[in-house]
Each structure stands twice: as C-alpha cells, then as structure tokens.
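Just one protein chain is left out here, and the rest sit where they should.
Up next is chain A:
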Amino acid sequence: MSLEKILRDRKNNKKILLMTHIVLGYPSFEVNREVIAGMVENGVDCIEMQIPFSEPMADGPVILKANQDSLALGTSVEQCLEFGREMAEQYDIPFLYMTYYNIVYKYGEKAFFEASAAAGIKGLIIPDLPPEMSPDFFGYAKEYRIAPILIFTPTSTDERMAALNNHGSGFIYCVARRGVTGAQSEFDDGFSRYLKRCRKATGLPLAVGFGIRDRKDIEALIGKADMAVIGSETIRLVDSKGARAVGPYLADLLATN
C-alpha cells in the first residue's frame, strides 16, 4: 500500500497523526529499538529514521550532535539499512529514511532505492535534494514505489509549492519556520496563513514539523495539518531521561486524540 493511502486510513479515526524521528545508531541501535517500541506502543503513526551524515547542514545542534556521535561509534549505512528492515518487519506502521543526498548518491541511487524497497521502507526525506537536481532519483522513487517527501517552507512562493507538489508523494513536509531543526516555533496568524497556502498547493497530506514540543503545539495543528512531526524533542528526552521516558511523553502528547 502507498504511504499516502496508509496515512489516510490511519487519519480516519484520529484528529491528527504523529510522526517521530530518531537518529540511527544514537546513542545505540539497542536504544533505538527500545525507543521505537515505545513510540509504536503509544500510537505513533510513522517514524523517520535518520541515517547519520557527517555534514548535516539543515540540522540544529541536538540532531547534529547525534549524527556525529553515531558516526563516532562506527555506524555504517549498511547497518542502518539492516536495522530499517528489522523495524519495518516487526511493526505495522510506515518507516521512512531521512538522510542527506550524499549517502544516497555514494551508495548509488538505484541501489539505495532497491535496498530501501527490500527493507520495506515507505518514503525518503532528503532535505538537500531539490527535485531539479536529480530526475533519476524521482524516477527510481516511482519505479520502487517509495515516496519522495518534499518540503514546503514559509519562504516558498505559491509557484514553488506547485512545482514541488508535482514531484512529491506520500505527504508534504511543511517546515514551520525559518531555521534548523530543534528551535522553538511560533504558531501564530502568519503560520495559519502559511498552512492555508500549503493546503491550497497540494492534495497530499500535510505534515508539520520543526519546533513542535508539547500537547499545546499539537492541538494548535488539529484541523490545519494531517500530521505533526516531533524531531529533536525525543532525542533531548532520551539524552536527559533515558529511552523509557519516551512512551509516557508521547502518551501525553496524544491524550486528546
């Protein structure tokens, strides 16, 4: 089933979906397993697994450090692909890879799609690959039925959103604000107008991320977006309170759902 269809089905009996993020191999694959188990148990709808890269230019300090620490521990792309396969097999929710283009490019675009499809991965988020930079990538995405997730931002013009929409599938990732991952966002009137523009530009489900931390943030998105994305916050939580803290935190986030 396509990622879009899976998400739409899940949305039928929920006010809003939740996607969470982990950095593979940080602090260890063992902890990744524990964290993902907690996420799935508590009703997370979709998980993006970041394959670490040495130059994560779009990530803020928390995820940057997680990338570097994971690589310092020796995390390889092969291990990440294997871990993805294990998760997709074990749990009945869609898993995505998030990484930077060089990881895919160096592995070989076709080979990477082949490996991701074999692992049961439903989508790819590559923040430094604008569609015009690799027609091949988007061709393979169709061939292997893996959704290339494209990104709208508050600086995107209506024309740009329309152009991106032509290449994306699965859902559109709407970045809530300027900046990198992990800083606080303001969900004000300007933000609502921006989400309306996003909605107008695409028929795909809208996921909103960057700076979402608590139940209040999620409630503010109900009716405006289809899915909320929690990124740096769960990493902060695992860093400060351990893997077990993730379940209760997510349960509280989704209490109104």
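Throughout what follows, contacts are C-beta pairs under 8 Å (C-beta built on N, C-alpha and C of every residue); 3 or more make two chains touch, one makes a residue touch a chain; residues count from 1.
Criterion: contacts and distances are computed from a predicted model.
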Legend entry - Which of "Tryptophan synthase beta chain", "Fumarate reductase iron-sulfur subunit", "Multiple sugar transport system permease protein" or "Lipoprotein" matches, in UniProt, the chain that is not displayed: "Tryptophan synthase beta chain"
Inset, instruction - From the listed residues A:Arg160, A:Arg197 or A:Arg213, report the one that touches the chain absent from this view. - result: A:Arg160
Inset, instruction - Kindly state which of the options A:Gly38, A:Pro94, A:Pro127 or A:Pro148 is in contact with the chain not pictured. - result: A:Pro127
Legend entry - Residue touching the undisplayed chain, where the options are A:Ile6, A:Ile151, A:Leu195 or A:Val238: A:Ile151
Legend entry - Among A:Ser28, A:Gln68 or A:Asn257, residue touching the chain not depicted: A:Gln68
Legend entry - In chain A, positions touching the absent partner: 53-58, 60, 64-65, 68, 71, 76-77, 100-103, 105-107, 127-130, 132-133, 150-157, 160, 164, 175, 178-180, 183
